[in-house]
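To start, the structure under review is shown below, and the notes come after it.
The other protein chains are all here in position, but one chain of the complex has been omitted.
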Amino acid sequence: MDATSATVRVRFFARYAELVGRTEAQVSVPLPATVGDVVRRVRAELPGAGSLPERPLAAVNLKQTKLDAQVEDGDEVAFLPPIAGG
Amino acid sequence: MDATSATVRVRFFARYAELVGRTEAQVSVPLPATVGDVVRRVRAELPGAGSLPERPLAAVNLKQTKLDAQVEDGDEVAFLPPIAGG
Amino acid sequence: MTYLTRQPVSIDQLVADVSSPERGGTCVFLGTVRNGAEERGVEAIEYSAYEEMVEVEFGRLVADAAARWPDARIAVRHRLGTIPAGEASIGIAAAAPHRAQAFDACRFVIEEVKRRIPVWKKELRLDGTEIWVDPSGHPTSKPSHV
Partner (left out) sequence: MTYLTRQPVSIDQLVADVSSPERGGTCVFLGTVRNGAEERGVEAIEYSAYEEMVEVEFGRLVADAAARWPDARIAVRHRLGTIPAGEASIGIAAAAPHRAQAFDACRFVIEEVKRRIPVWKKELRLDGTEIWVDPSGHPTSKPSHV
């Protein structure tokens, strides 16, 4: 990894974790990068991740964000299925 | 008491019971009679009752009623201070 | 069912009275004796009632709520006697399949209680005075002479 790329920790929950068959992964993306770039990388790279939505609900560092938000090296990017709490 | 008059049980609560110095009384009114007639009789007859309102909230036989409702012999007529429950 | 008690109001009992697996939302309201900045020294409130009428009027009120929210189940208990500041004078539980019904039915019951259940309260203050509370929530100017 060099200064022009970011390595992010990716997390999957609930049905998405079942689809991908794992709860987390690491991916690298060239900088500057958005959450959407991470999503595309994940869907292309990880087995089973092609069945994830193209525009999932996402959080970066424990906060919901839009897909055009920037990511930095070391960020945690989470793919959130439709929220069903309460 | 004859068939042309009604004897009703009158009940006082909370501040009204304090004003009148009792929690119940009996009064007779000539028939036909309304709750308002009972109120007037009570205010005129019972010591301390003159300080009750002329148009109190009233109930007949456990149900709130207007002052022009009819009363019958044997009814229970209650003088209710402004309700403050809950 | 009796709607009046002289014991502390049990939330657990109220919730148990309305709970069932068909009803996914339960709303509880507790009204407690307040002693805040507005009250200045309320130690307790003495609650009294036209008890026979309270029982039948609560029956009518719960029936009215059942007519508006047929899938809801409602339990309510009003405490009488001397209730110290901070303790509950009334507890209401409404359970329904969906939460909006539970909230609305619970709110309806407390609003109707304030309007039609014949209960009265007298504030017992730290300075020894006793004041009847009028429905606007403010004490009457006339001190009690019990």
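Letters A, B and C mark the chains in the order given here, with residues in each chain numbered from 1 onward.
The definition used in the following text is that contacts are C-beta pairs under 8 Å (C-beta built on N, C-alpha and C of every residue); 3 or more make two chains touch, one makes a residue touch a chain.
Remember, it's a predicted structure, so these values are computed and weren't measured experimentally.
Every shown chain touched by the omitted chain in the complete complex is listed here: A, C.
Among C:C27, C:M53, C:A72 or C:L124, only C:C27 touches the chain that is left out of the view.
Within the complete assembly, residues 11-12, 15, 19-38, 85-86, 88, 97, 99, 102-103, 106-107, 110 of subunit C touch the chain that is not shown. The chain not shown here touches subunit A at positions 11, 13-15, 18, 59, 62-64, 78, 80-86.
Everything below uses one rule, namely that only the chains that are shown with their structure count from here on.
Taking the mean of the C-alpha atoms as each chain's centre, subunit A and subunit B sit 75 Å apart.
Looking at subunit C, no residue sits in touch with two or more other chains. Multi-chain contact residues of subunit B (touching two or more other chains) are absent.
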